[in-house]
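Of the protein chains in this complex, all but one are displayed in their positions.
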Amino acid sequence: MMNTFQFDTALLLVALPEIFLLSSIVVILLVDLFLTKGFKQVTYYLTQFSLFITGLLAFNLIGHPETVIFSNSFVLDNMASVFKVFMMGATMVAMVYSRHYLTQHSLFRGEYFVLVLLSVLGMMVMVSGYSLLTLYLGLEILSLSLYTLIAIARERSGAIEAALKYFVLGAIASGLLLYGMSMIYGISGSLNISEISAFASDANLGSRETLIINFGLVFLVIGIAFKLGAVPFHMWVPDVYQGSPTSVTMFLSTVPKIAAVAMLVRILIDGLGAMHPYWSDLFMVLALLSIALGSVVALMQTNIKRMLAYSTISHVGFIMLGFVTGVVTGYGAATFYVLVYVFMSLAAFGIIILLNKKGFEADQISDYKGLSKHSPWFALMMLIVILSMAGVPPMLGFYSKFFILQQLVSAGFVTIAIIAVVFAVISAYYYLQIIKSMYFEDSEKEIVVSAPMDMKLILSINAILILVIGLFPDFWMKLALSLF
Amino acid sequence: MVSLSDYLILSAVIFCIGLVGIFINRTNIITLLMCVELILVAVNTNFIAFSHFLGNEAGQIFVFFILTVAAAEVAIGLAILTLLFRNKGSINVDVTNSLKG
Amino acid sequence: MLENYLPIMVFIFLGIAFGVGPMLIGYLLGPSKPDEEKNSQFECGFPAFDDSRMYFNIRYYLVAILFILFDLEVAFVFPWAVVQSDLGWFGFIAMSVFLFLLVVGFVFEWKKGALEWE
Partner (left out) sequence: MTFDQILFYVFSFWFIASSLAMIFSRNAAKAVLFLILSFFSAASIWILLEAEFLAITLILVYVGAVMVLFLFVIKMLNIDKSTLRAKFAGYLPLGLIVAAIIIAEMTLVLGGNQFGLDVVAAPARHAADYSNITVLAMQLYTTYVYPFELAAVLLLIAIIAAITLVHRNELNRKKQSISEQVNVQAKDRVRLVSINSPNKENK
């Protein structure tokens, strides 16, 4: 048999961030094994360092011409690089916050950081995935690490139950996604995104081909909706958010959303963009259901993690609405939304973690009573975050919603936009509840902020940036638009 | 000869049996995991049938990876299950309820 | 192509015949006069203490999981062994990276004491 395979090692440079991250995972895993008890912090610093370098390497590749390597299964384009840089940044911030939580609740273990890095690697694979196979493998690398991260608190039965629930529903979702992929493969004859795109956008596509692609699309959309946590496939979200250790909840509610949106873009837009009229209807229904259910059910929550879970569901609805528009500016608005969401969500969970002490989870809304008296500064930070999540004008969260609605209206979906606004207003009510308990209620017990200085500093910067960037959102919006 | 549609319908039937199994065995996680395996076997049969009729090996390669991933996934899932058993003394959890509001 | 499976089919039928045949012969030809005492269980004269199915210790579970993972690894090495002379250095390096990652996993489990047998 002739071996006609050619491999250009120079092209490996395109995958340098991934290669570096994998090598540092190996190093960190081994170093952590041989560290004695007192030096476990070294693992944390090594993790931050390798995330930083990976981010720099990815940043360096922004503006690199679009390159496809590994026999068309890995793509490097601007979207991939920018997403990777954001993912590294968000993970670094998440790790700063996590450290406080882990030390307070004696969960500080080297494996935690290794698993986080591995899940980041999986997300990078997803972001750069250019064949159904690599997208699937990236997704599974991410999911397997997340299941383990949740269950790492193995003495808490709530966490174990959350892990199991996430695991079972994640496995079912993968099964549905794979069934859809098999149909797409069967009709197009390829696993490769660019070949699928060429097949789907063929003008002479027969009715047989269209039927089969649509059949596969239903399963693909259900699988993606499961992973994003859109209604009616959201049943895992609240329980997993509530049951997981807060630092894991923070991580899994933020960075993987970027990867999920990237996977959505790769499959449904890069690959099956020609089929947009068929999948956008499904998306519209799922998005509206998510916004409605997320906004209404969140009103009844007393647990702040559970409330944030429902708020995530409604944010996911807004992100999906951006893809309904079917125009490049709409996709840009959705990307902008997801990045903003990650930013806000990090800050919100950061404040929850900030108040954590040994034996105190600070996960009830009533735990925030009188925060403004005990810690006026962080009450102010929380106020900024909450107002931004509710979409109050000068904040970043307002612009992200505004751009989505603007795109919807200009694409002719006026009714949809109005419904979304109505539910956004309803959702403002439960955000106001937190503000009310922070500023206008008194608590019997003292709230002490015992977090280390670096966390307080990063958290303050994180929250203030929400306000500051909100004053100049144009640059970021242009950046998001340039990715498509 | 056996046509492609025969294979696809077979795997669709198995796929649905798996879904029904998940639906009726909601509280029995072991059986639930087995139903997921059944779904994956159905998907694999799909891929292999397409691969055979298209004369293109990509589908078979994909199946090989699905087998690997699914086995690793089961190993982790069962590990979580044993942890749950250690903590609660039973594995009776309804994974689909979200009725807590 | 299916003709190639003829030996396997013959083998399967022979296997079934070997397994089922003697039992069938014994059932048909042997005298069978059951009574209550013959059918009752005995364990040194006592009724059985507990279920004959034993429950395993949870500790062995880790060994079983690690077995599966390395079983999968071998599943990846098999096809490589068939074609490694055609693949040349590229295949060798690809397999080295693959095995290196698993060796790292092996070092991890060794150092963690997961292979320790009590």
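Labels for the chains are A, B and C, by order of writing; each one numbers its residues from 1.
Methods note: a contact is a pair of C-beta atoms (placed from the backbone, for glycine too) under 8 Å apart; a residue touches a chain by one contact, two chains touch by 3 or more.
No experiment lies behind these values; they were computed from the predicted model shown.
Engineer: Relative to the complete complex, which of the depicted chains are touched by the chain excluded from display?
Structural biologist: In the entire complex, chains touched by the missing one are A, B, C.
Engineer: Which of A:58, A:102 or A:133 sits in contact with the chain that's absent?
Structural biologist: Considering all chains, including the one not shown, the answer is A:133.
Engineer: So one chain is hidden, and I want to know which residue out of C:10, C:25 or C:64 touches that hidden chain in the complete assembly.
Structural biologist: C:64
Engineer: Touching the missing chain, which residues of chain A?
Structural biologist: Here the touching residues of chain A are 1, 3, 5, 7, 22, 29, 70-71, 73-74, 109, 111, 114-115, 118, 121-122, 125, 133-134, 137-138, 140-141, 144-145, 147-148, 151-152, 154, 208, 211-212, 215.
Engineer: Could you please point out the chain B residues that touch the chain left off the display?
Structural biologist: Per the touch rule, chain B residues meeting the hidden chain are 1-10, 12-21, 23-28, 30-31, 33-35, 37-38, 41, 44-45, 48-49, 51-53, 55, 57-58, 60-61, 63-65, 67-72, 74-76, 78-83, 85, 90-92.
Engineer: May I ask you to list the residues on chain C that touch the chain which is not drawn?
Structural biologist: 1-5, 53-58, 60-62, 64-69, 71-73, 75-76, 78-80, 82-83, 86-87, 90-91, 94-95, 97-99, 101-102, 104-106, 108-109, 112-114, 116, 118
The definition used in the following text is that only the chains that are shown with their structure count from here on.
Engineer: Of the chain pairs A-C and A-B, which one is connected by the greater count of C-beta contacts?
Structural biologist: Answer to which pair has more contacts is A-B.
Engineer: Please work out the Cα centroid separation of chain B and chain C, and write it as a whole number of Å.
Structural biologist: 22
Engineer: Between chain A and chain C, what is the gap in Å from one C-alpha centre to the other?
Structural biologist: The answer is 41 Å.
Engineer: How far is the middle of chain A from the middle of chain B, if each middle is the mean of its Cα atoms, in Å?
Structural biologist: It comes to 26 Å between the two C-alpha centres.
Engineer: By the touch rule stated above, which residues of chain A touch at least two different other chains?
Structural biologist: Answer for chain A, listing residues that touch two or more other chains: there are none.
Engineer: Quick one: which residues in chain B touch 2 or more of the other chains?
Structural biologist: Within chain B, the residues that touch at least two other chains are 72, 79.
Engineer: For the complex, which residues does chain A have touching chain C?
Structural biologist: Contacts found on chain A: 1, 3, 5, 7, 26, 29-30, 33-34.
Engineer: In the complex, go through chain A and note every residue touching chain B.
Structural biologist: Chain A residues touching chain B: 132-133, 136-137, 140, 144, 147-148, 151, 154-157, 160-161, 163-165, 167-169, 171-172, 175-176, 178-179, 181-183, 185-186, 189-191, 234-235, 238-239, 297, 300-301.
Engineer: For a test of understanding, state which residues of chain B touch chain C in their complex under the given definition.
Structural biologist: 67-68, 71-72, 74-75, 78-79, 82, 86
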